[in-house]
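Just passing along the structure, written as C-alpha coordinates.
Complex shown without one protein chain; remaining protein chains in place.
And now, chain A:
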Amino acid sequence: MNALTVENLSVAYDKKTVLENANVTVPSGRLTAIIGPNGAGKSTFLKAILNQLPNKVGKVEILGKLFDPKSLVVGYVPQRNAVDWDFPTNALDIVLMGRYGHTGLFKRPSKQDKLLAKQALESVGMQDFAQRSIGQLSGGQQQRVFLARALAQNANIYFLDEPFAGVDAATEKTIIDILKSLREQGKSIFVVHHDLQTVKEYFDYTILLNKTILASGATEEVFTPEQLQKTYGGKLFMMQDMLGANSLC
(Lines give C-alpha, C1' and ligand atoms only; values in the text may rest on other atoms or scores of the structure.)
Protein backbone atom coordinates (compact mmCIF):
# COMPACT_ATOMS: atom_id res chain seq x y z
CA MET A 1 0.00 0.00 0.00
CA ASN A 2 1.08 3.55 -0.60
CA ALA A 3 1.79 5.68 2.45
CA LEU A 4 0.96 8.88 0.60
CA THR A 5 -0.76 9.72 -2.64
CA VAL A 6 -1.07 13.37 -3.67
CA GLU A 7 -2.92 14.36 -6.83
CA ASN A 8 -3.04 17.86 -8.30
CA LEU A 9 -2.53 19.56 -4.94
CA SER A 10 -2.48 23.37 -5.08
CA VAL A 11 -2.42 25.91 -2.26
CA ALA A 12 -2.78 29.69 -2.37
CA TYR A 13 -2.27 32.30 0.34
CA ASP A 14 -3.84 35.70 -0.37
CA LYS A 15 -4.30 34.83 -4.05
CA LYS A 16 -0.60 33.98 -4.32
CA THR A 17 -0.03 30.39 -5.32
CA VAL A 18 2.50 28.72 -3.05
CA LEU A 19 2.09 25.19 -4.28
CA GLU A 20 0.89 24.31 -7.74
CA ASN A 21 -0.29 21.02 -9.07
CA ALA A 22 1.82 18.75 -6.89
CA ASN A 23 1.68 15.04 -7.68
CA VAL A 24 3.51 12.35 -5.77
CA THR A 25 3.16 8.76 -4.60
CA VAL A 26 5.28 7.31 -1.82
CA PRO A 27 5.19 3.60 -0.86
CA SER A 28 4.88 2.51 2.78
CA GLY A 29 7.80 1.83 5.04
CA ARG A 30 10.07 4.57 3.73
CA LEU A 31 12.00 7.30 5.48
CA THR A 32 11.41 10.20 3.12
CA ALA A 33 13.15 13.57 2.90
CA ILE A 34 11.24 16.55 1.58
CA ILE A 35 13.83 19.01 0.35
CA GLY A 36 13.88 22.27 -1.56
CA PRO A 37 15.11 25.86 -1.19
CA ASN A 38 13.69 28.37 1.29
CA GLY A 39 10.21 29.47 0.35
CA ALA A 40 9.70 26.44 -1.88
CA GLY A 41 6.54 25.54 0.02
CA LYS A 42 7.79 22.56 2.03
CA SER A 43 5.93 23.40 5.24
CA THR A 44 2.90 24.37 3.18
CA PHE A 45 3.03 20.99 1.45
CA LEU A 46 3.04 19.27 4.85
CA LYS A 47 0.24 21.40 6.25
CA ALA A 48 -1.88 20.91 3.14
CA ILE A 49 -1.50 17.14 3.41
CA LEU A 50 -2.58 17.32 7.05
CA ASN A 51 -5.65 19.39 6.21
CA GLN A 52 -4.46 22.44 8.14
CA LEU A 53 -5.01 24.91 5.32
CA PRO A 54 -8.34 26.21 4.05
CA ASN A 55 -7.28 27.27 0.55
CA LYS A 56 -6.28 24.01 -1.01
CA VAL A 57 -7.51 22.00 -3.95
CA GLY A 58 -6.54 18.49 -5.00
CA LYS A 59 -6.66 15.03 -3.54
CA VAL A 60 -4.60 13.60 -0.69
CA GLU A 61 -4.71 10.00 0.43
CA ILE A 62 -2.86 8.68 3.46
CA LEU A 63 -2.51 4.89 3.62
CA GLY A 64 -5.09 4.62 0.86
CA LYS A 65 -7.73 6.75 2.58
CA LEU A 66 -8.71 10.39 2.71
CA PHE A 67 -7.11 11.92 5.77
CA ASP A 68 -9.25 11.69 8.88
CA PRO A 69 -7.57 13.25 11.95
CA LYS A 70 -9.73 11.18 14.30
CA SER A 71 -8.16 7.96 12.99
CA LEU A 72 -4.92 9.08 14.73
CA VAL A 73 -2.84 7.31 12.08
CA VAL A 74 -0.85 10.49 11.48
CA GLY A 75 1.72 11.71 14.01
CA TYR A 76 2.68 15.31 13.35
CA VAL A 77 5.78 17.01 14.75
CA PRO A 78 5.51 20.74 14.05
CA GLN A 79 8.44 23.14 13.83
CA ARG A 80 9.73 23.82 17.30
CA ASN A 81 9.15 27.57 17.05
CA ALA A 82 5.49 27.04 16.14
CA VAL A 83 4.53 27.09 19.83
CA ASP A 84 5.15 29.29 22.86
CA TRP A 85 7.54 27.42 25.17
CA ASP A 86 6.71 29.79 28.00
CA PHE A 87 3.47 27.84 28.47
CA PRO A 88 3.23 26.64 32.08
CA THR A 89 3.65 22.89 31.83
CA ASN A 90 6.33 20.18 32.05
CA ALA A 91 7.87 17.77 29.55
CA LEU A 92 5.80 14.74 30.56
CA ASP A 93 2.61 16.76 30.21
CA ILE A 94 3.45 17.65 26.62
CA VAL A 95 4.13 14.00 25.77
CA LEU A 96 0.86 13.06 27.44
CA MET A 97 -0.90 15.31 24.89
CA GLY A 98 0.01 12.62 22.36
CA ARG A 99 -2.51 10.39 24.17
CA TYR A 100 -5.38 12.92 24.17
CA GLY A 101 -6.81 11.58 20.93
CA HIS A 102 -7.03 8.11 22.48
CA THR A 103 -8.34 9.38 25.82
CA GLY A 104 -11.40 11.06 24.34
CA LEU A 105 -13.11 14.37 25.05
CA PHE A 106 -13.45 15.50 28.68
CA LYS A 107 -11.83 12.34 30.08
CA ARG A 108 -8.67 12.40 32.17
CA PRO A 109 -5.66 10.46 30.80
CA SER A 110 -5.52 6.94 32.28
CA LYS A 111 -2.63 5.22 34.05
CA GLN A 112 -1.95 3.39 30.80
CA ASP A 113 -1.73 6.75 28.97
CA LYS A 114 0.74 8.04 31.55
CA LEU A 115 2.83 4.88 31.28
CA LEU A 116 2.99 5.16 27.48
CA ALA A 117 3.95 8.83 27.77
CA LYS A 118 6.77 7.95 30.17
CA GLN A 119 8.00 5.23 27.82
CA ALA A 120 7.96 7.64 24.88
CA LEU A 121 9.95 10.17 26.90
CA GLU A 122 12.43 7.46 27.82
CA SER A 123 12.85 6.40 24.20
CA VAL A 124 14.09 9.90 23.31
CA GLY A 125 16.42 9.85 26.34
CA MET A 126 14.50 12.52 28.27
CA GLN A 127 13.20 10.49 31.24
CA ASP A 128 15.23 12.59 33.69
CA PHE A 129 13.50 15.74 32.48
CA ALA A 130 9.90 14.54 32.86
CA GLN A 131 9.02 17.10 35.53
CA ARG A 132 11.15 19.91 34.07
CA SER A 133 9.13 22.88 32.86
CA ILE A 134 9.32 23.15 29.10
CA GLY A 135 10.64 26.70 29.08
CA GLN A 136 13.81 25.48 30.79
CA LEU A 137 14.62 22.87 28.15
CA SER A 138 17.22 23.47 25.44
CA GLY A 139 16.15 23.57 21.79
CA GLY A 140 17.29 19.99 21.24
CA GLN A 141 15.45 18.78 24.32
CA GLN A 142 12.28 20.55 23.23
CA GLN A 143 12.54 18.85 19.84
CA ARG A 144 12.90 15.46 21.54
CA VAL A 145 9.83 16.15 23.66
CA PHE A 146 7.87 16.94 20.49
CA LEU A 147 9.02 13.69 18.91
CA ALA A 148 8.11 11.78 22.09
CA ARG A 149 4.61 13.24 21.89
CA ALA A 150 4.19 11.89 18.36
CA LEU A 151 5.57 8.50 19.49
CA ALA A 152 3.11 8.38 22.39
CA GLN A 153 0.33 8.82 19.86
CA ASN A 154 1.42 5.50 18.32
CA ALA A 155 0.72 6.57 14.74
CA ASN A 156 1.46 4.65 11.55
CA ILE A 157 2.79 7.55 9.56
CA TYR A 158 4.83 10.47 10.81
CA PHE A 159 5.34 13.97 9.45
CA LEU A 160 8.18 16.05 10.91
CA ASP A 161 8.73 19.71 10.02
CA GLU A 162 12.45 20.50 10.22
CA PRO A 163 13.20 18.41 13.30
CA PHE A 164 16.95 19.02 12.95
CA ALA A 165 16.78 22.82 12.84
CA GLY A 166 18.85 24.32 15.63
CA VAL A 167 19.42 21.10 17.56
CA ASP A 168 22.70 19.70 18.92
CA ALA A 169 24.51 16.77 17.29
CA ALA A 170 23.48 14.29 20.01
CA THR A 171 19.81 15.15 19.53
CA GLU A 172 20.11 14.83 15.76
CA LYS A 173 21.58 11.35 16.21
CA THR A 174 18.87 10.32 18.71
CA ILE A 175 16.12 11.54 16.41
CA ILE A 176 17.42 9.87 13.26
CA ASP A 177 17.98 6.58 15.13
CA ILE A 178 14.38 6.65 16.34
CA LEU A 179 13.08 7.45 12.86
CA LYS A 180 15.08 4.55 11.43
CA SER A 181 13.71 2.17 14.05
CA LEU A 182 10.19 3.36 13.22
CA ARG A 183 10.89 2.45 9.62
CA GLU A 184 12.07 -1.00 10.75
CA GLN A 185 8.63 -1.40 12.32
CA GLY A 186 7.09 -0.77 8.91
CA LYS A 187 5.99 2.79 9.59
CA SER A 188 6.35 5.61 7.09
CA ILE A 189 8.13 8.84 7.95
CA PHE A 190 8.25 12.17 6.10
CA VAL A 191 10.79 14.78 7.13
CA VAL A 192 11.15 18.34 5.88
CA HIS A 193 14.91 18.56 5.72
CA HIS A 194 17.45 21.30 5.09
CA ASP A 195 20.88 19.77 5.30
CA LEU A 196 21.69 18.38 1.86
CA GLN A 197 24.85 16.72 3.15
CA THR A 198 22.97 14.19 5.26
CA VAL A 199 20.19 13.30 2.81
CA LYS A 200 21.94 10.22 1.42
CA GLU A 201 22.94 9.00 4.84
CA TYR A 202 19.54 9.40 6.51
CA PHE A 203 16.84 8.89 3.91
CA ASP A 204 15.97 6.10 1.48
CA TYR A 205 13.35 8.15 -0.36
CA THR A 206 13.42 11.77 -1.47
CA ILE A 207 10.91 14.34 -2.67
CA LEU A 208 12.33 17.42 -4.40
CA LEU A 209 10.05 20.40 -4.10
CA ASN A 210 10.05 23.93 -5.42
CA LYS A 211 6.53 25.33 -5.87
CA THR A 212 5.61 21.89 -7.17
CA ILE A 213 7.02 18.38 -6.93
CA LEU A 214 9.97 18.28 -9.31
CA ALA A 215 11.05 14.72 -8.64
CA SER A 216 10.45 11.89 -6.21
CA GLY A 217 11.78 8.38 -5.78
CA ALA A 218 14.54 6.36 -4.16
CA THR A 219 17.22 8.71 -2.89
CA GLU A 220 20.01 7.31 -5.06
CA GLU A 221 17.89 7.88 -8.20
CA VAL A 222 16.54 11.31 -7.37
CA PHE A 223 19.34 12.92 -5.41
CA THR A 224 21.51 13.70 -8.44
CA PRO A 225 23.34 16.88 -9.43
CA GLU A 226 20.94 17.42 -12.36
CA GLN A 227 17.80 17.14 -10.23
CA LEU A 228 19.25 19.32 -7.48
CA GLN A 229 20.22 21.89 -10.06
CA LYS A 230 16.63 21.89 -11.28
CA THR A 231 15.30 22.31 -7.74
CA TYR A 232 17.71 24.85 -6.34
CA GLY A 233 18.66 26.71 -9.51
CA GLY A 234 21.70 28.97 -9.27
CA LYS A 235 21.85 28.73 -5.49
CA LEU A 236 23.32 25.25 -5.66
CA PHE A 237 26.41 26.32 -7.55
CA MET A 238 27.32 28.56 -4.68
CA MET A 239 26.87 25.73 -2.25
CA GLN A 240 28.93 23.38 -4.35
CA ASP A 241 31.69 25.97 -4.50
CA MET A 242 31.62 26.30 -0.76
CA LEU A 243 31.55 22.60 -0.03
CA GLY A 244 33.74 21.50 -2.89
CA ALA A 245 32.23 20.11 -6.07
CA ASN A 246 30.53 16.72 -5.91
CA SER A 247 30.74 16.56 -2.14
CA LEU A 248 26.97 16.41 -2.02
CA CYS A 249 26.14 13.70 -4.48
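Assume contacts are C-beta pairs under 8 Å (C-beta built on N, C-alpha and C of every residue); 3 or more make two chains touch, one makes a residue touch a chain; residues count from 1.
Assume contacts and distances are computed from a predicted model.
Undergrad: With one chain of the assembly withheld, which option in "NADH-quinone oxidoreductase subunit J", "Alpha-ketoacid dehydrogenase subunit beta", "Chemotaxis protein CheX" or "Manganese transport system membrane protein MntC" matches that chain's UniProt protein name?
TA: According to UniProt, the chain not displayed is called "Manganese transport system membrane protein MntC".
Undergrad: Among the options A:Val57, A:Val83 or A:Leu115, which residue touches the chain absent from this view?
TA: Considering all chains, including the one not shown, the answer is A:Val83.
Undergrad: Which residue, A:Leu63, A:Met97, A:Ala130 or A:Ala165, contacts the hidden chain when the whole complex is considered?
TA: Answer from the full complex: A:Met97 touches the omitted chain.
Undergrad: For chain A, which residues touch the unseen chain?
TA: 47, 50-52, 68-72, 74, 76, 78, 82-84, 87-90, 93-94, 97, 100-101, 103, 105-109, 133, 135, 149, 153
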